[in-house]
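Each chain you see keeps its place in the complex, though not every chain is here.
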Amino acid sequence: MRWIIHSEAQFEAGHALKVYRGEPEAYHHHLWKIAIEVGADGLNDEGYALDFNEVHQSLRSATADLEDSNLNQHPEIGVPTPSAERVAEVLAGRIGPMVSTFGGTLVKVSVWEGPENRVDLIL
Amino acid sequence: MRWIIHSEAQFEAGHALKVYRGEPEAYHHHLWKIAIEVGADGLNDEGYALDFNEVHQSLRSATADLEDSNLNQHPEIGVPTPSAERVAEVLAGRIGPMVSTFGGTLVKVSVWEGPENRVDLIL
């Protein structure tokens, strides 16, 4: 990919890992931050790689049902366990097809579980 | 590349895409932010990869004529259309030769068109 377009979103949600170091985790909330990177090989007829607004809208649409939610009760994220990695996998599964409709390729999903805990899923 | 040196700069400038979704865009201003990544394979005789000040100076020199400018009237950036991607291409063409004079290789130019719209050019 020659061009990478970025987008970010945030939402508040609670979760508890089903098992952490052998014990169930206590339920707690985080401000979650999501960043995506969407690749494109060239520029379109209007002189840009992808429409920033379409990329942002894809991310916002994919995270809309997570705001103020309990991730343990989410049908996809809650299984097998609502880790930051599971959030990344589920969002990748939603966003990849969306951005491909306008010529983008999802290459990375980053999830911040609070300000200090960040994991990237490399696609 | 084993080592990557980073530098950032900002400038205020206006632009209007000549065509956006089929229509001319209204002229508007942004605070543009530029970040570059410059690679080097090893350390020099003084024990560092590249001189931070030389990298910063290359970026500042390359963006000096854009401060408070109308990007549509810029002879290079205005053609074919003053998109963030075109800003990245023109800056890459200026900065690559500069950093090569002191042993660096320009590997990425990132352009923020306002706080939320970021595109990277991978070189």
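Order of writing sets the labels: A and B. Residues in every chain begin at 1.
The rule we apply is simple: contacts are C-beta pairs under 8 Å (C-beta built on N, C-alpha and C of every residue); 3 or more make two chains touch, one makes a residue touch a chain.
Please read these numbers as outputs of a predicted model, since none were measured by experiment.
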So we've got 2 copies placed here, but how many does the whole thing have in this file?
-> 3
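Just so it is clear, only the chains that are shown with their structure count from here on.
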Provide the C-alpha centroid distance between chain A and chain B, rounded to the nearest whole angstrom.
-> 27
Complex interface listing, chain B residues touching chain A = 17-21, 80-81, 83-86, 113, 116-122
Contact set on chain A toward chain B in their complex = 1-8, 43, 45-49, 51-52, 56
